[in-house]
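The other protein chains are all here in position, but one chain of the complex has been omitted.
Up next is chain A:
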Amino acid sequence: MGDSQYSFSLTTFSPSGKLVQIEHALMAVGSGQTSLGIKATNGVVVATEKKLPSILVDETSVQKIQLVTPNIGVVYSGMGPDSRVLVRKSRKQAQQYFRLYKETIPVTQLVRETAAVMQEFTQSGGVRPFGVSLLIAGYDDNGPQLYQVDPSGSYFSWKASAMGKNVSNAKTFLEKRYTEDMELEDAIHTAILTLKEGFEGQISGKNIEIGIIGTDRQFRVLSSSEIDDYLAEVE
């Protein structure tokens, strides 16, 4: 198609109307570790694999799920360092919003601004797109919300979504298992089962990470012993 001739420069469209660099960024996301999110009636759960390169790595120092505000958390699939940059920028934007309006930022506004940052990096000179897709989970006055933001800067609200290596199997599993009236506890179990589907090796509290937010509007990452308890319930 001649697309490959246009893959050198981010800011040049290919004849088929694609920005090839963004397609490549999505490939980077697709080869990242699986992560998923499920929106329940009374909260949101996000979960991700936490496969470390070696058993010598101190797993307590690695945290993939991060807080942006006390009521909004984010998980990624793809390049970890890119997600750190985005989390940092999002945190700053949330605080700027608060400084201006003395009101916590609504989830949709934060997602919109994060997506705008990601889009900037697809239309500037000398930069590359972010190699991460983010799942942003939050609870505000409009209830529980789950958004996915892609390297192109497009964002979607999901009832349940997955990204990364095992995405098609995970999404099929979620489509079958998701119900509109699911509550947070059911959602956590479903999230664990979905991760288990494509998991290579023995799943435990040390190699997955789960973050939840409920009606208390406090996002928190579960400890590995809490995850082990849920795993025992699911067995």
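Following the convention adopted for this analysis, contacts are C-beta pairs under 8 Å (C-beta built on N, C-alpha and C of every residue); 3 or more make two chains touch, one makes a residue touch a chain; residues count from 1.
Simple rule for what comes next: contacts and distances are computed from a predicted model.
Matching "Protein TIFY", "Tubulin delta chain", "Immediate early response 2" or "Proteasome subunit beta" against the UniProt entry of the left-out chain gives the name "Proteasome subunit beta". Set against the missing chain, the residues A:P106, A:G143 or A:G198 yield one that touches it, A:P106. Those residues of chain A that touch the chain absent from the view are 99-103, 106, 108-109, 112.
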